[in-house]
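Removed: one protein chain of the complex. Kept in place: all other protein chains.
Let's look at chain A:
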Amino acid sequence: MSVDDVWQLRSVGRPQRLRDSSISSARPPPTVNRTAHPLSPILFTDPPPTMSLATYLSRFKSVSGSPTPSESLSLSQLAPSILNLTITDTPEQWTLYESLLLTTLRTGDDTSARLVLQRLSDRFGNSNARVMALQGIYDEATSSNHAQLEEVLKNYDEVLKEDPTNFPITKRRITLLHHLNKKTEAIAALTALLDLNPTDGECWSQLAQYYFEVSMFSQAIYCLEEVLLILPNAYNIHARLGEISCIAAETSGAGKEVEKLEASLRWYLRAVELCDGYLRGYYGVKMVTARLLQSKYSSATRTIPEEKVNKLNSVATVHLNDIVTGFEKNKKGFTGYNPAEVAAAKELLEADSSSS
């Protein structure tokens, strides 16, 4: 299906239909996907059992915003049974549809995605900003070549010409610009968006990521500090600031290195203070204190006394040990940590014990 077809389909918005039957009579039932989908042998091994709306929603909520491929796959397999549920027109239902749309697009189940999107636009109308953004995501995902993506970008520009305050579409446009490797344009568009809407933490955080990718560390740090002005308790942003300061210390001149490492340590310490047992925070504290204790830095340039750094290092070691052993023994209250992060912490602990 070309992009033009998709945009035509979009404009064929019929009046609101809530019943499932009218759609399934007009289109093949969703179970037909089994044969239509290119990945059908892997995607549809056994028919998923039917569950209630709340159970489905809970499964979608339990994975993060960027799920692993296997998580996406198992969620995407729920598509036929979710589409067979009667439409109740509750907020939960539409939240579930939105997540399902993204998941099916991730796994390439475009037929189900098309159906979900159709139902969403039937309910909320084609001119709803959020539906427009979802439509844009669909178009981006199903474009097969560069020219089609440029076409989608042009469509975004047209929408924004009519309504410059359509924030979801503005964000889509910025993402697409970045994806098409127009990084400076993406940054310029994002700063323009932030001029219009300076209290959106998500935008500041995204801008920090873009600056970080082009190694403009001080700009990235500035953006994350703006996020902290909006959400002062965001401990993961504190940890991110610690990470970026630590990376910036590597590339900065010899004189500034200690200063930046100490700034990084302070960010990490605040993260740990805001969240009890924060693995990422303790990992950072341990890593940065270990680097500060290296003999190549003279004590004259330090503002944090050495015995304090030593003490912090041992405290972080104790906490990391607790988490790693708790996770490995599957103790209650330790099972939720990310296995990759725990493995990294274990590696750091082992490297430390072998060197000392």
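Criterion: a contact is a pair of C-beta atoms (placed from the backbone, for glycine too) under 8 Å apart; a residue touches a chain by one contact, two chains touch by 3 or more; residues count from 1.
Methods note: contacts and distances are computed from a predicted model.
Visitor: Tell me the UniProt name of the left-out chain, picking from "Nitrogen permease regulator 3", "Trafficking protein particle complex subunit 4", "ER membrane protein complex subunit 5" or "Urease accessory protein".
Guide: Options "Nitrogen permease regulator 3", "Trafficking protein particle complex subunit 4", "ER membrane protein complex subunit 5" or "Urease accessory protein" narrow down to "ER membrane protein complex subunit 5" for the missing chain.
Visitor: So one chain is hidden, and I want to know which residue out of A:Lys154, A:His179 or A:Lys308 touches that hidden chain in the complete assembly.
Guide: Among A:Lys154, A:His179 or A:Lys308, only A:His179 touches the chain that is not shown.
Visitor: Using the document's definition of touch, tell me which of A:Ala234, A:Leu269, A:Leu312 or A:Ala345 contacts the absent chain.
Guide: Considering all chains, including the one not shown, the answer is A:Ala234.
Visitor: By the contact definition given up top, give the residues of chain A that touch the hidden chain.
Guide: 39, 42, 54-55, 57-58, 61-66, 69-70, 72-73, 102, 105-108, 133, 137, 140-141, 143, 167-168, 171, 174-175, 178-179, 201-203, 205-206, 209, 227, 231, 233-237, 240, 273-279, 323, 332-338
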